[in-house]
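Complex shown without one protein chain; remaining protein chains in place.
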Amino acid sequence: MQLDEFFVTGEPLIYAGMVSIALVSATVIFLLTYFKRWKWLWQDWLTTVDHKKIGIMYILSALAMLFRGGVDALMMRTQLAFPDMNFLNSQHYNEVFTTHGTIMIIFMAMPFLIGLMNIIVPLQIGARDFAFPYLNAVSFWSFFFGAMLFNLSFVIGGAPDAGWTNYAPLAGSELSPGPGINFYLLGLQLAGIGTLATGINLMVTILRMRAPGMTLMKMPIFTWSTLITTFIIIFAFPILTVALALMTIDRIFGSHFFTLTGEGLPMMWANLFWMWGHPEVYIVILPAFGIFSEIIATFAQKQLFGYKTMVGAIVIIAGLSFVVWVHHFFTMGAGAFVNSVFSITTMMIAIPTGVKIFNWLATLYKSKIIFTTPMLWTLAFIPSFTIGGVTGVMLGMAAADYQYHNSYFLVSHFHYVLIPGTVFACFAGLIFWYPKMFGHKLNERIGKWAFWLFLIGFHLCFFPQYFLGLDGMARRIFTVGPEWFTLNFLSTIGAFVMGLGFIIFVHGIIYSFRFSPRDIEGDSWGYGRTLEWATPTPIPKYNFATVPEVDSHDALIDMKEKGETTFDRSKLKPIHMPSYTGQPFIMMAILFFASFALVFEWITLAVIGLIGAIVMMFIRSFDYDEGYHVEVDEIIETERKARRMTDDE
Amino acid sequence: MSENKTDALPLEYSTHQGQMNIVGFWIFLAAEIALFSTLFATYAVLFGRTADSPAPAELFEAGTVLIMTFILLTSSFTCGLAIHNMREGSLKGLMVWLALTLVLGLSFLGFEIYEFVHYVSEGAALGSSAFWSGFFVLTGTHGVHVTLGIGWMIAILIQLKQRGLTAVTTRKVFIVGLYWHFLDVIWIFIFTSVYMIGMVV
């Protein structure tokens, strides 16, 4: 293979990308060496099994991916700003919308939420870590290396270009030769392993590690939404695993699942993809609902209205999410009966979702709202998401869908649910729980600027797209005619305003890192209701010195009334902790190389890598490391320091 | 976390960590059911799409398939006896029955490889048609699982030899046992919906 086949050549934008990757990598290596931080990086981060640190790494990676996906979005909007623009050619445009969609869903939204779950769920249920801390590290590194593999594609080998849905036969080896689609298939496969493992891990954690007295119906609502999300992950991700594997076998080993020859059935890909894809939508929206519920209860200073119906609604949404997948391909040619069945199940989803909207409104009703930044994101979510939801019902009507399908109406619809739903929740959750992660708050003034810019930019960007869709502008076209100019131009301005909002948000992080006062209170906002706020800030590595008894879903409120804390000297015992280990990182690095080899169809290398990964599993099996104990003296010292106790309290 | 022992339960359940591992593995098996049912769905949808390769009824042999099924059912039984011996506290019984399970698993694999080679020589390979792609990937995935199970059992046998019956080793044996029985369940469905229906239709 020639070097110019290996690297992508001839595109100035990609050369710029290569240069910036080289510069950033060189800077990172230089900084780590200059400040002698390599050991710190390995010992404190790469080998960690601490759920809080893993969560932070998830969120940092997700923010980086948000940046990458956002740049893709801005490139697309630039190309569509004026009629017949010549900024991206059609091939490059195809690659950009493919990577934008895939990165935003798989490598941004999910890891961001999983990162928040990682940090918050054990704290909310009074656990000291995950059920399987080692597996948690494996999950993170599999996601991380999956994301790296996928992102490599735009400089090495060529990016996938068949859309994030990767429909066959376009994505088959005949119509898309070369490594591009393989990057998609194997990057997602690698990340998918981690997601499934996290799902199992979190489910066991929630089922078996709750504080004494915390029955299922006393769990905080974010934990509930996480539990149901893990349920969906566990049953939906294997479908994706199989679908990706089948297409990989099609492309590399010549089978005929989704091919046009050998009586293959390309439509089966759409069927399998959306059997995973629709539950996936709920994997990224249910935790978001949980985050918003927590924030509303906190800053409305009221118990969440209709806790039980809230839980019921989540459960029903999760169940329905498995029986609506056909609404993504009503126009595939199925008969009226098939489409009608799925049209009805689709519209039924609006009912539990509506229940949730009314519960939030009822919680806010006659409450004394504290307008903090996370609350602003949450309040903006409700009406914006409702617009997205209502247009979703319009799309759910099979007959009408023939008009909306694959138009900008659809594009606008799913951005209206995913951005106010998931992205707003990510921002809101990050700001809300930021003090628990880093020991200081984000600057509220900068945060509000970022919020307003992002919100206005969002509506300016996507509201016109509904009308573009109704005017007949199709999805995924790379040039527009003059009749669509005005609305497209407005949309592009909106996109750049959103970009500005994001930059200001990042500026807020850096500014707060330097100037924010370091918190001394565990309950950083002062209105906390659940156990995560009962821990001191910064959180000790073992989370809870003593695990409290819980008897309502606002555990902290009860503890405050009774004057209890999570540091009860009479109940202290040595705490068992798992040891840090480099195995997960090494195992997934090996699988990364195996997958990379498979992308280029270097079978021997791929097999060697696979054997390496199996050897790592054997090493793990024979590893009887039992972890260590934190002794009582050390706990007392840590807690006294974290709680700023001076005299002999 | 792992120190609070309860005496009423078998050794593998005696620690909180052991219980969580077993629950976690059950949940993993639930995910495996979703995985295999996707493969079954693909196979069922692609059924009959043989293009110009042989039809399944021409190649499937009831004799071989029944032998394979009996071998796997017996191995599931011996695996169950291994767990029974473990709970009686007999390390030797456990290791003997587990080793027997291993041998049966290997002979199952031998038959499967023979079967695949035979089909390929008759002109029905992975790339012959959509139907045969579905067949080979479904049964092949099961075969890969059996292979992994055999490797895993060998690792556990070595650990049993080294450490005897402890809370950790018994938990590992119990989990590999669950895995083995589960593969038997999957095979029952392959036997029924692939081979039997394939020979009838």
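Brief remarks on what is shown
Here the chain labels run A and B in written order, and each chain numbers its own residues starting at 1.
We take it that contacts are C-beta pairs under 8 Å (C-beta built on N, C-alpha and C of every residue); 3 or more make two chains touch, one makes a residue touch a chain.
Note that contacts and distances are computed from a predicted model.
Entry comment: the absent subunit's protein name, as recorded by UniProt, is "Quinol oxidase subunit 4", drawn from "ATP-binding cassette domain-containing protein", "NADH-quinone oxidoreductase subunit M", "Quinol oxidase subunit 4" or "SufE family protein".
Within the set B:I22, B:L106 or B:L148, the residue that contacts the chain not displayed is B:I22. Only one residue from A:A197, A:M268 or A:M473 touches the chain missing from this view: A:M268. Contact with the undisplayed chain is limited, among A:L32, A:L170, A:L260 or A:V338, to A:V338. In the full complex, chain A makes contact with the omitted chain through residues 207-208, 231, 234-235, 239, 265, 267-268, 271-272, 275, 319-320, 322-323, 325-326, 333-339, 341, 345.
Think of the hidden chain as still there; on chain B it touches residues 9-10, 12-13, 19, 22-23, 26-27, 29-31, 33-34, 36-38, 40-42, 44-45, 47-49, 62, 66, 69-70, 73-74, 76-77, 79-81, 84, 87-88, 177-178, 181-182, 184-185, 188-189, 191-193, 196-197, 199-201.
The working rule: only the chains that are shown with their structure count from here on.
With centres set at the average Cα position, the gap from chain A to chain B is 34 Å. Only residues 128, 131-132, 196, 199-201, 203-204, 207-209, 234-239, 241-243, 245-246, 249-250, 253-257, 259, 261-265, 268, 271-272, 275, 576, 614, 618, 621-622, 624, 626 of chain A touch chain B when the two sit together in their complex.
Within the complex formed with chain A, the residues of chain B that make contact are 1-3, 16, 19-21, 23-24, 27-28, 30-32, 34-35, 38-39, 41-42, 45-46, 49-51, 126-131, 133-134, 136-137, 151-152, 155-156, 158-159, 163, 168, 172.
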